[in-house]
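Read the structure below first, then the notes.
One protein chain omitted, others in place.
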Amino acid sequence: MAGNSFGQLFRITTAGESHGPGNVVIVDGVPPGIPITVEDLQVDLDRRRPGQSKIVTQRKEPDEPEILSGVFEGRTTGTSIAILIRNQDQRSKDYSDIKDKYRPGHADYTFDAKYGFRDYRGGGRSSARETTARVAAGVIAKKLIAEAFGGQVVGYVKQVGDIVADIPRPEDVTLEQVEKRPDGEPNIVRCPDLAAADRMIALIDKVRKDQDSIGGVSEIVATGIPPGLGEPVFDKIKADLAKALFSLPAVLGVEYGIGFACATMRGSENNDVFERASEGARVERPEARAPSEPEASAPGAKSSASDNGPEVSDKGQARQPSPSIATQSNRHGGMLGGITSGMPIVLRAAIKPTSSLSKKQPTVDNTGTPTTIQTKGRHDPCLLPRFVPMGEAMVAIVIADHWLRWRAQCGWAP
Amino acid sequence: MAGNSFGQLFRITTAGESHGPGNVVIVDGVPPGIPITVEDLQVDLDRRRPGQSKIVTQRKEPDEPEILSGVFEGRTTGTSIAILIRNQDQRSKDYSDIKDKYRPGHADYTFDAKYGFRDYRGGGRSSARETTARVAAGVIAKKLIAEAFGGQVVGYVKQVGDIVADIPRPEDVTLEQVEKRPDGEPNIVRCPDLAAADRMIALIDKVRKDQDSIGGVSEIVATGIPPGLGEPVFDKIKADLAKALFSLPAVLGVEYGIGFACATMRGSENNDVFERASEGARVERPEARAPSEPEASAPGAKSSASDNGPEVSDKGQARQPSPSIATQSNRHGGMLGGITSGMPIVLRAAIKPTSSLSKKQPTVDNTGTPTTIQTKGRHDPCLLPRFVPMGEAMVAIVIADHWLRWRAQCGWAP
Amino acid sequence: MAGNSFGQLFRITTAGESHGPGNVVIVDGVPPGIPITVEDLQVDLDRRRPGQSKIVTQRKEPDEPEILSGVFEGRTTGTSIAILIRNQDQRSKDYSDIKDKYRPGHADYTFDAKYGFRDYRGGGRSSARETTARVAAGVIAKKLIAEAFGGQVVGYVKQVGDIVADIPRPEDVTLEQVEKRPDGEPNIVRCPDLAAADRMIALIDKVRKDQDSIGGVSEIVATGIPPGLGEPVFDKIKADLAKALFSLPAVLGVEYGIGFACATMRGSENNDVFERASEGARVERPEARAPSEPEASAPGAKSSASDNGPEVSDKGQARQPSPSIATQSNRHGGMLGGITSGMPIVLRAAIKPTSSLSKKQPTVDNTGTPTTIQTKGRHDPCLLPRFVPMGEAMVAIVIADHWLRWRAQCGWAP
Partner (left out) sequence: MAGNSFGQLFRITTAGESHGPGNVVIVDGVPPGIPITVEDLQVDLDRRRPGQSKIVTQRKEPDEPEILSGVFEGRTTGTSIAILIRNQDQRSKDYSDIKDKYRPGHADYTFDAKYGFRDYRGGGRSSARETTARVAAGVIAKKLIAEAFGGQVVGYVKQVGDIVADIPRPEDVTLEQVEKRPDGEPNIVRCPDLAAADRMIALIDKVRKDQDSIGGVSEIVATGIPPGLGEPVFDKIKADLAKALFSLPAVLGVEYGIGFACATMRGSENNDVFERASEGARVERPEARAPSEPEASAPGAKSSASDNGPEVSDKGQARQPSPSIATQSNRHGGMLGGITSGMPIVLRAAIKPTSSLSKKQPTVDNTGTPTTIQTKGRHDPCLLPRFVPMGEAMVAIVIADHWLRWRAQCGWAP
């Protein structure tokens, strides 16, 4: 096992390179009966794909998924779901002149060091194209947590260069705000603070013209997450979320809640005060759970389920803490002792500036001889806008996984 | 499996609560022949234990380990190693009055939410006492990476409150500097910038007198790590290191290399330039590997090993990079594409101020009724000094694990 | 990870050697609230321990367990449970003269081949003493499946040498029949066919006097198991059960249902016919589930659980298939397509004769020089009577594991 799987119960396994036939993901452990279609997958794949706006790479990839298994008559069957996304616009000649050179900031040298040789056409397995597989799997995770308890994961761009968005209540940001401006135009930089968004776009445009790139910070928020998810020691949900985000390309830092700012705080000012959840204090579930009722004739219809299923009647009904406990503030970012508190989960990831630059950079080749390199490919001047769906996907997968884990161990009492 | 194991090949599994009989760790996957003694374990356990100085909690725990298995005549046998560390100073009466109250910043509420009830005596499984097990296992990991390739892991305190140490070359900090001052006195705050250390101690002393606590940042540095460790996708070594550190109590943020500062950088200034490793540019291995040569009569002695070992003609021996590649700077923190580059690995973890405070704090009980709480136990006014060995242990375990993983898959070529 | 863990969700990790301080098991993933005491553990440890009757090894080991964690006020807390069983009667001098010789049928040579050296005092990690840890964990698994759905696992001796017990309805054998004769005397060979039992005891007595040993077959039966447990591909429950039994020492074969006899059958005579479960045809649950009701003040009491727990109301109530489907016969041994059918699970394991013999045997030493060996230790002339609790434990662990897995994925429907 060489690290191509993620998750314990909601488990994804991926394969694929930037210049091979395509990328594939097998999603294992999905409960039966979740509605899922190719169109559902396409929505987030479109948010991730290249060529969607002027501020991202112009590589053309339709990223159309094919569901190979695990879905029958529009619902998951409980067996493993395989999804294939073929590559289209490979243009391998763009890369052939850099076969023996180590691109600065890339994994070329470390791949050679690890494996002894590498697929030199583009990033191979280290290319961000592998994240298509994650995003497709993330859609299924989002569906699951929405069906199960109305959970939602929304990410956005919090910072590009020194432009920091003002987002007073992260838990109030909606997917619509992230994707669309009030005038209906796409919010191409995915920052809900529109004034900041305009300045971010201008900055990205400028670095692109400079043949350069720029870093930033993305914030990912999960709402409607029940308290009690996560394990007390190694698999703290904060630890699994951090691993999930750090496993994405270009992430150099992750924090949650107050994050690094805690270093200068005193305990008396940092501790969030518990209180009985008032109507307003506790983040309301984004929407009352509205499970898509199966038709009488559909697979998974209640009648057939109750006729033939094994002897457990759990239908996911709300065991609502009574009284609900909340905190007056959320410096703890929704997690205490590695376990969700019921407050919104707020995470931030720092993304480095794209390593590939059109401008000439000094480097060495694989004999150590100094040379220069200029990557003519089409690259993102800023990774942030396309990072958002990747980050959301990974966060949703972790939450789905921990919900299944909670169900297995704690969803039942003797 | 409820998250009490960590690592794939070098794998630890722990159990134990703050007020039970003790803590135990089973370390699985350790190669045979590594020298290990109870005294080796005691060194780091002493660095972690309470009561070691005036600026940490005064709870008395000798933390003496007993090796129950897996070591024979002073060397690991290859079978699972169990280590037991009994609790001594439990004083459960300190906690009995808070049985129904939720301590702010603690896992009391989230444990109730997860399990339906909890061991209310102290933190139970969420207490930092569980880290004794990690620190003991970490000693074995440190031994392994030192034996195998001369790897070293050294941590220290980088920041307490707004006091930031000046550490121009993290890779040059030695364990001796972290533990001892030039005059031979212990460096009780574990900060190698002694001027900063004095101010940190004064600050910690002040917050203690204020019945308060303070946060900080620890930096952990791994040197002598070969390039090529880590997996390209989910198990990027940065991701596993982040999970390792986030799995420790009170960690709210992790970054490596330039970290969050990357957000404001341009690619042209952030990319580290590759070069042929000159004598000085590349961080030298801390010491030429000096494996403890087994005596002729010892188990694992070369003669017996070569007589009885299995017939495998390992071909991947001693693949020495020729020429070595290094980078002129280390903003990438020793990892590119999730794989080690051979440059020092530099990580930072943000630690929140201790949640337990002697001063009275408002909270609720488990019926949601407002009340106050005052934790009379003996608590650390600042977690940083004792965090250092915990952070080192987790980093060493990840590196040991990935070295074994590299050996399994890539240490041989057809 | 070197194979010292077993199970996915109900997961045990063990350590310990025959001549070290003791054996330890960490049981992870146990639901909170299961009642468990040291006395519960002792019952099966006593069934496994040496010295319990004249036909087993006379080594004296009280095998008294200490619970180190994970149990609070008599109930599991949901955190990892560590159990320590110290060794007492080690007598390492019994073994010191065989330090360099390879005992026939033992793992001495293969340990040397694997690790390069070995703990030569007795079997070390390959000794059957490691099964104390499994048996202790098995008690918890048995408790869980009894609490959850009234499941029971009962094993017995089916064959010793050429003496085959006549057990017309395996599902009707009770633990009482296995342990006690009608006159109240212990059933020391654990065969419920008492006529066969008498002949087995005589045979074992004879081979012991001949300084020899004898093989046999154990049958393990699980009743009250709901249909639907097991995974359709690699983790078929038959596959996990087979691995569980083959992981025990001395097992050379495993079969279920009709087993190897299927080779000569035609499909038309082998297929079991489905039918609506009549009152009698379907194996009734051994006893209506009688969960031990928690006292009002106990941890895990319903009131507190429902007050503070997360939002799921699953209490393990019987979702009874309506109508129940059964089969007229049970050649399929309770599993179809790797998934339980609700019929009794019937397994058989073939156990080889003990390899250690008091009589002199030819062998070689570790230089390949021919020599002879005579193992003076106290050995079982027949492994079968003590195998029964080991086999039961492993079967119970697999069923507990798959029940948790089923709950996680399928215990809920959108």
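The first chain written gets the first letter, and so on, giving A, B and C; residue counts start at 1 in each chain.
The working rule: a contact is a pair of C-beta atoms (placed from the backbone, for glycine too) under 8 Å apart; a residue touches a chain by one contact, two chains touch by 3 or more.
In this text, all values refer to a predicted model and were calculated from it rather than measured experimentally.
Of the candidate positions C:189, C:395 or C:413, contact with the hidden chain is made by C:413.
By the touch definition given at the top, subunit C reaches the unshown chain through residues 1-6, 8, 14, 102, 104-107, 109-111, 113-116, 123, 125-126, 130, 159-162, 207, 210, 212-217, 226-236, 238-244, 246-247, 249, 251-260, 262-268, 270-277, 321, 323-325, 332-333, 335-342, 350-357, 359, 361-364, 367-370, 405-406, 409-410, 413. Even with one chain removed from view, subunit B keeps its contact list with that chain: residues 9, 29-35, 78-80, 147-149, 226-229, 232-233, 289, 291-292, 294, 300, 302, 305-322, 324, 342, 403-414.
Hidden from this view is one chain, which touches subunit A at 1-5, 7-9, 11, 13-17, 20-24, 26, 28-30, 32-33, 66-70, 72, 77-82, 84, 112-119, 124-125, 299-301, 304-305, 307-310, 366-367.
Methods note: only the chains that are shown with their structure count from here on.
Using CA-based centroids throughout, the chain positioned farthest away from subunit B is C. The distance from the centre of subunit B to the centre of subunit C, each centre being the mean of the chain's C-alpha atoms, comes to 38 Å.
Touching two or more other chains at once are residues 9, 29-30, 32-33, 78-80, 300, 305, 307-310 of subunit C.
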